[in-house]
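All protein chains of the complex are present and in place, except for one that has been dropped.
We just call them A, B and C in the order they show up, numbering each chain from 1.
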Amino acid sequence: MMEKQYCQPNEYKTIDLLAVAAAREVNNGDVVFAGTGLPMLAIMLAQNTIAPKAVCIYEAGTIDGRPIHLPTSVGDARCAYQASVSSGLFDVFNQLQRGEVDLAFLGGAEIDKYGNVNTTAIGGYMPQPKIRLTGSGGNPDINALARRTVFIMVQEKRRFKERVDYITSPGWRIPKWPFGEMVHKKEVYGDMFRGGPTAVITNMAVFRFDEEGVMYLDTVHPGFTVDDVKNNVDFDLNVSRCRGTTEPPTRQELEILYQQIDPEGIFLS
Amino acid sequence: MMEKQYCQPNEYKTIDLLAVAAAREVNNGDVVFAGTGLPMLAIMLAQNTIAPKAVCIYEAGTIDGRPIHLPTSVGDARCAYQASVSSGLFDVFNQLQRGEVDLAFLGGAEIDKYGNVNTTAIGGYMPQPKIRLTGSGGNPDINALARRTVFIMVQEKRRFKERVDYITSPGWRIPKWPFGEMVHKKEVYGDMFRGGPTAVITNMAVFRFDEEGVMYLDTVHPGFTVDDVKNNVDFDLNVSRCRGTTEPPTRQELEILYQQIDPEGIFLS
Amino acid sequence: MQKKNPKIISLTEAVGMIQDGDMLTFSGFTIWRRPMAFIYELVRQRRKDLHLVEVNGGTHTDILAGAGAIKIWESCWAGHELYGKLAGNVSRKAQAGELLVEDYSHVHMVCRLAAGAMGLPYMPTYASMGTDILNPEYDVLGKAGLRDGSHAKIPRQKYRMAQSDFYGPTELIHIPAARPDWCIAHVQYVGEEGTIRVMGQKYSDEEAFKAADKVIVLAESVVPEAMLRQEPERNLIPPYMVDYIVELPWGAHPTGVYGNYEVDGNFIRDFYSRTRTQEGFDAWAEEWIFGVKDHVGYLEKLGIDRLETLRANPGLKYSTKVVRGKR
Partner (left out) sequence: MQKKNPKIISLTEAVGMIQDGDMLTFSGFTIWRRPMAFIYELVRQRRKDLHLVEVNGGTHTDILAGAGAIKIWESCWAGHELYGKLAGNVSRKAQAGELLVEDYSHVHMVCRLAAGAMGLPYMPTYASMGTDILNPEYDVLGKAGLRDGSHAKIPRQKYRMAQSDFYGPTELIHIPAARPDWCIAHVQYVGEEGTIRVMGQKYSDEEAFKAADKVIVLAESVVPEAMLRQEPERNLIPPYMVDYIVELPWGAHPTGVYGNYEVDGNFIRDFYSRTRTQEGFDAWAEEWIFGVKDHVGYLEKLGIDRLETLRANPGLKYSTKVVRGKR
């Protein structure tokens, strides 16, 4: 095996690091749900490096596709190229519920310290929100029922909040209805509890969750400091477990990303 | 249209009359569930005569097949020939539940005056039956949820009983669980009540059901008397509404049955 | 259910059957295989108060929202994928309180249509428990007084908690069925008698078709029935579940159709950027909906070169001629 050649901070873009860090979350053999954009880069990079046996499911209904041109959405015809099965949402979501999915890459507009994510509305909800976002999609379904989820997000103070405006996607402490008391995810899901968010990867750092399901700082990307991260988080962030600097991309990884996966420059422009 | 040429009793077999009488229950455009054997002859005869737009569903999962060779079971590859859709049980039974099925042809070992049918066990059930039959198959599902069902049976006193040994398939008065009081089917099915058995066709007669869901004699086949029928029914049969003699097969119908539908002599040997 | 074979009719006639206030669902997924020509014609015929119940929304939803044609939108997502990060018109109308948005999750919405397709009042699921989707205070149709049972298509509850102890105690939810008045679909092939074949991803088309009371299908091609029936295991829907057929090549533009044509990303990006305001939407609609006479006029305005660039490579099922990236 070739020796790893790590890039210097000026030799890669933020999106490269995000893709690489996300790819490293994939275990070989994982069944992975991925969405449009960075998740696609991450799962394909993983398949081309550390996890050749990982299987990718796109929620529009393709299973284990082997695209030779990068899809631009999960409904893209490219997702079906040399796929094992092309079915539909009911099939792949039933597989998710049955427990087939190990890992998923998700995103969000806001996240709180328990990993609850908002993709629905900013500034209230009833009678109407200040800002209406896209809505949930499959984010909360996947986050609820996959074994591990990894969020890829933009690091901004207004996005890392003590409490998100609307809990679209369930983290580690969530409301138990009908009364809405905040409890551990286990108490809501019972025998169907399988896990939850294990990492949040941003343009500044990688976060993980402790035994109580509280977010902590795991590694800081090259070129940023712990204080940079703290200044871009609106809750009291635990930085005591920080392991140091995020492993930068290698030249080999960038070559795969730019030459094999996205040579057209769709996401890596 | 050619004038109907009715056959004399010595010019046809019992099975011919059964197929013909059953075919006449099909309305043009009906979506029909049919099982193996006589039901297949009946639906195909109907499609070739009075109901060219009738659609046949076989419960193994073929919809609107146009077999050029008579299938010998509902799972037969022949059922799929020029079918519109070949799917599976979950699909066609969901369509049944959704209300797509107008008519079904069913059979049974025993029937009672309310049209309850037994295909499961004779001589008790617990701890074990004296005679174990095939079991329900889709009979009770179809009988429960189609708009009309027609039973084709052998006329014997031991088969036309006051009360069947085991209610496999629900007639017009059925047990309401958990206590098992006998009530009208409407009380069990509520808003999902769509109808029930409308005819029983045997080798001697055609029976129908009155407003209370009680079986009565409708027509007697040529060559049999009302008394013949009464002697082969173990409950007090209402014969007051008998309309006379069952319309015999026509030469045209027999020609279609023997030349077009079953030229190999699979059922019409 | 006793039905005649579907009728082949014109787009104008098909849209003419939709009443103000009807509940609609659609084929496709986000910006793929949406019945766009039908959407344009709905706007052209100025249909309003529509009640959309769809697994997810896309450019079609955003156009209907911009035109003020939607009163209630029950779904989980609307956007334009890579070509517009949210559905600007849906958001604007929702923020103005001019559109009732009932949020579910993807699984919830599939369950709603699946239950309708199966003739069930609900589907059980574990999906998206512990979220504000299930917050009783956020039951939009309930708070609007629409869950009193007087609206045949609106369930009395947004969802129900449920328990089971078949295999030990467990808690889950029941999601109510949806039975739209219409499913409006766009597919690759319809047989002359009405058999439907969908190629590539089927998204949630099967559930959408089967949940609806009536079905209108736009087809890239109406083909000989016998051709589809040669391989019945590849077909999705039998004729008795289809009411009307419109043969309409390119009828899904600017969304994409597996095997036929690509998403027109430039078109959608232009729509998104021009319609962030109502004035912008109105101008866009004037140009692309009211300013063209019909579907053929729309295609002529697009031009043959643009269409041919979008056309799929028959081996790959997508276009290799579209410039997608920046390198």
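By definition in this document, a residue touches a chain if its C-beta (ideal position, glycine included) is under 8 Å from a C-beta of that chain, and two chains touch if they have at least 3 such contacts.
Only a predicted model underlies this, so the values are computations on that prediction, with no experimental measurement involved.
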Omitted chain's touching partners, listed by label: A, B, C
Of B:78, B:161 or B:230, the residue touching the omitted chain is B:78
Touch with the omitted chain, as defined above, among B:5, B:134 or B:260: B:134
Could you pull out which residues of chain C are in touch with the chain that's been left out? 119-126, 149, 152, 155-157, 160, 164-168, 170, 172, 174, 176-177, 198-202, 233-234
Positions on chain B contacted by the hidden chain, ascending: 36-37, 59-62, 69, 72-81, 86-90, 93, 96-97, 120, 125-141, 144-145, 166-170, 174-178, 180, 185, 188-192, 262-267, 269
If you put the missing chain back, which residues of chain A would it touch? 27, 29-31, 53, 55, 62-66, 80, 82-87, 94-102, 145, 192
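Rule of thumb we're sticking to: only the chains that are shown with their structure count from here on.
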May I ask you to sort the chain touch graph into line, ring, star, complete or other? line
At what distance in angstrom does the C-alpha mean of chain C lie from that of chain B? 41
For chain A, residues contacting two or more additional chains: none
Quick one: which residues in chain C touch 2 or more of the other chains? none
